[in-house]
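Only a portion of the chains appears, each positioned as in the full assembly.
Which chain is which? They are A, B, C and D, in the order written, and residues in each are numbered from 1.
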Amino acid sequence: MAEITNLDFDRQQRTGYPETVFGEGKTADQIIDIMRQFTQQGQTVLGTRITASKAKLVKRQLPNLCYFPIARCLVNGALPTEVTPTTIAIVTAGTSDLSVAEEAAVTAKVFGNQIERVYDVGVAGIHRLFAKLDAIRQAKVVIVAAGMDGAFASVVGGLVASPVIALPTSVGYGSSYHGLSALLTMLNSCAEGVTVVNIDNGFGAAYAASVMNHLKG
Amino acid sequence: MAEITNLDFDRQQRTGYPETVFGEGKTADQIIDIMRQFTQQGQTVLGTRITASKAKLVKRQLPNLCYFPIARCLVNGALPTEVTPTTIAIVTAGTSDLSVAEEAAVTAKVFGNQIERVYDVGVAGIHRLFAKLDAIRQAKVVIVAAGMDGAFASVVGGLVASPVIALPTSVGYGSSYHGLSALLTMLNSCAEGVTVVNIDNGFGAAYAASVMNHLKG
Amino acid sequence: MAEITNLDFDRQQRTGYPETVFGEGKTADQIIDIMRQFTQQGQTVLGTRITASKAKLVKRQLPNLCYFPIARCLVNGALPTEVTPTTIAIVTAGTSDLSVAEEAAVTAKVFGNQIERVYDVGVAGIHRLFAKLDAIRQAKVVIVAAGMDGAFASVVGGLVASPVIALPTSVGYGSSYHGLSALLTMLNSCAEGVTVVNIDNGFGAAYAASVMNHLKG
Amino acid sequence: MAEITNLDFDRQQRTGYPETVFGEGKTADQIIDIMRQFTQQGQTVLGTRITASKAKLVKRQLPNLCYFPIARCLVNGALPTEVTPTTIAIVTAGTSDLSVAEEAAVTAKVFGNQIERVYDVGVAGIHRLFAKLDAIRQAKVVIVAAGMDGAFASVVGGLVASPVIALPTSVGYGSSYHGLSALLTMLNSCAEGVTVVNIDNGFGAAYAASVMNHLKG
C-alpha cells in the first residue's frame, strides 16, 4: 500500500496545520504505516475516527502515540504548548453528543487553540444554558454540537455575537434520520452568523474554528 | 356536482363540531354549493384555504358570509358567543408564519375557544419570548407555529407545562424544503409534551387544541 | 463522565415529572452512574431504550431496579400508587408494534396514569377494532401505535372524540422506510384531532398523553 | 411532426384495446393530428390529461369528439355498447379525488366495462363506507382512489375479497408530498390483495382493472 498512498509531507509547512488521517475504512496496518512515516519525518499527525480496538493494535506497534477514547483520536506527539490567547467554546446540548464534541476538542487542541467545554446545557432546561452564557460569550468562536432537533444552535446563535459553527450530530432515532433533521435545522437557522459543517464532522468544525480563531484583526 | 358530494349534515350533532370545507382545489361554485346547503340547514360551516379571489366570488352569491383574509377562512355565521374559560395560546416565531397562525386562530374561535395571540417572538431575539412567557404559561394548550429552523417549538416546549402542538410552516427557502426542515425538527424535539401536525395545517392544530382545551378534569 | 453530565435534580419538583434517561448510545456504566445518583437523591428515574443485556449489567450493580423487557425500560422504584381517575388507551394494529406500545405503557404508568391496553386490533379485520371500541372511547386520551401503512390511526381517529396521539413505528420493510410511510400517513390523517410524535417514540407519546390526561377542566 | 410520430394502428387488433394518447406536454396541434389519423382509420382513440382549453382547440377542428371535463378525457367515438356483465367499482375517499377517479371511470367505459361509482365515503365518517359496502363487494374488481393519508385503500382492502387496485392521488398539501404519503401507505397496506399504480394514474388503474375484469374463469 505504501507505494500507492501519496503522503503529503509538505503540508505542515505549506498550511501551518499538521496532517490528519481519516481512520474510518482504513485498516490498523494502513494507519500504522502512515503514522510511522510522519513520525519518522518529525511531523505531528492527527488520526480521527479510530476505534478503540484499532487504536490498541496501532499502539502495540507505536506505543508512544496518545489515544483519546471518547474523541476516538490518535495523536503522535505532545499537544502544542503555545496556544491562542483567545478561546474556542465547544457547546453541546446533551451528553450523547460528547463523542463528536470531543473530536472537535482534541482537534482544536492539536491545532494550538485554547478551548472551553460547555457540555450538556441543552434546550429542554434552558436555565442551564443561561448559567454558562458568559463563558460562551467570551469565546472568539463558538462550536455548537447538537443532534435530534438541532434547535440548540439557533438558540446559542441568537445569544452570541461571535461566529457560530453549527455541528449536527447523528444522535437520535426515527425521523432524526441520522442527523438530517439537525443538519436542515441548522442550515435554516434564524440566528445570523451561523455556518454549518457535515454531520458528525467534529474535526471539520474544529479546523474551521481554528482558522477563525487564528484570524488577525 | 351536488349529487356526487356526500355532505355530512349530522356531523355537528354527532361530534359537537361544525363541518369544515377544505377550499384548496375546489372551485368557487363548489364552495358556494356546499356552503349554501349547510346554511339552509341552519348549520355553521367553516371554509379554509380559500383565496381572496375565490372568496369574492362566493360572497357575491352568499353576501352574509364572513371572510378572514389573512387566515383565508370563510365562515357562514357569527362566531360562538359562549367560549371556553381556558385559553389556547397561538405563538409564532416571525410575521411570515401569520397566515397559518391566523387559520388556527379563526378555527379555534369557530370551535368556541378563547385564544391568546403571541406573535413574532422568535428565537433570534429570545428576550421577546421571555417578555410574553407568563401569557403563554397561562394557556391550557399552546400552539407554536414556526417555519425555517422550527427550533422555536422546542424552546417554547422547554418552558411550559401544558400540551404543545407544534405547527410547522412552509415559510423559508432552499433547504427548508417547504417546511420539511421545521417538521423534522419538531418531530425530534428534545422538549417533552410536544406533538406535531402537518405542515401549514393551522386548521388541524386548532382542531386538536380545541379537543384538548375542552377536556374535563 | 460524572463531572461532565449535568444532572437535573430539580426537574421532578419543577415539572412534576420524574427525570428520564434515554439509554440508547449510553454504556451500562453511564446508566448505572446516573441511576445511582437519582436513587441516592430519593428521586424516581425512568430509563428507556435499554437492551436486556445492558439491563442485566445495570441490575448487577443496582439490583432493586425493575426492568420491563418488552418495553425495554428500567425504573428505580415502585410505580405510583396514586393514579388518574381517567384513562389513556394504548391501541396497536398488530403484535409487531408491541415493544413501542409497551414503552408508552410503562412510561404512562411511571407518570401516574391509569392505562387501557387494546392490542392487535388492526385494519385488516376491522371487526376486531369495533369489538373494543367502547373501551377506547371511554379513554380521555388515545395513543395509536402502528407501522407499515399507519392507516390505523386515521381509522381510530375517525371513531373517537378524544385527542388521538399517532405513534408511528418502524415495523415493516421495503417502502415502509423504517416508519416513514406510517409517519407521513399519520401527518396527513383525514381524521381530525390527531397529532403525531416521532417514529418509535413510545416515551414521547406517553409523556404528551400524560400531560393531556392530567389537564383540569 | 407527423413523420416523427410512429402511430401504432395495429394496436387495437393486436391487444383488443384502443390506442390512447397521453395529452400532457402535447400541443393541441399534435393531439389533433393524432386523433384525426385514428379517426380516419376508423379506430377508437382515448386522449387523457387534456385540459379544457386544449380540448376546446381540438374540438374546433374535430367537432365530433366527446370531451369529459372532470376526467379531462377526449374520445373520438361512442362508448362501447357491449359491456362486461361484471363491474369495476371506483371508490373515493373525498370529492377532491374526483378528477382522477373520473379519468379511471371514462377509461374503464371506453374499454367496455360496466362501472359502479362510490364517491366521497372516506375514512373520517366510516359509516358512509359501510352504507355502500354491498355495492363495492359485488364488483369483480375495486379501484380505490385516495390522497392525503391514503388509509382508505387499506380499509376497503380489509373489507372485500376482490382484487383492489390502490390509486394514490396528489390531493393534499405539506407532508403529503404530492401523493407520496398516499403511495407509500398503499404499498405498505396491511390488507392483502392490494396492488398499486402511479400517483394520479387513473388511466393505468382502469386499464389494469379492465384486464382483470375481462379475465375468464
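Basically, a contact is a pair of C-beta atoms (placed from the backbone, for glycine too) under 8 Å apart; a residue touches a chain by one contact, two chains touch by 3 or more.
What you see is a predicted model; the values in this text were computed from it and never measured.
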{"item": "Subunit number of the complete homomer, 4 shown here", "value": "8"}
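Rule of thumb we're sticking to: only the chains that are shown with their structure count from here on.
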{"item": "Where chain B and chain D overlap in contact partners, by chain label", "value": "C"}
{"item": "Between chain C and its twin chain D, rotation from the CA superposition, multiple of 5 degrees", "value": "180"}
{"item": "Same-residue or different-residue interface between chain B and chain C, half as cut-off", "value": "same"}
{"item": "Far-end chain from chain D, centres as C-alpha averages", "value": "A"}
{"item": "Result of counting contacting C-beta pairs for A-B and A-C, higher pair", "value": "A-B"}
{"item": "Inter-centroid spacing, chain C versus chain B (mean Cα positions, whole Å)", "value": "27"}
{"item": "Interchain centroid distance [CA atoms averaged], chain A/chain C, Å", "value": "35"}
{"item": "Chain A and chain B, separation of their C-alpha mean positions in angstrom", "value": "43"}
{"item": "Residue numbers of chain D (touch at least two other chains)", "value": "125, 174-176"}
{"item": "Chain contact graph, described as a line, ring, star, complete graph or other shape", "value": "other"}
{"item": "Touching residues (chain side chain C, partner chain D) in the complex", "value": "93-94, 122-126, 148-155, 157-159, 172, 174-177, 180-182, 184-192"}
{"item": "Chain C partner contacts - residues on chain B that touch it in the complex", "value": "15-17, 140, 161-163, 165, 183, 187-188, 192-199, 204, 207-208, 211-212, 215-217"}
{"item": "In the complex with chain D, residue positions of chain B that touch it", "value": "1, 4-6, 8, 11, 22, 24-26, 30, 49, 168, 170, 178-180, 183, 198-201"}
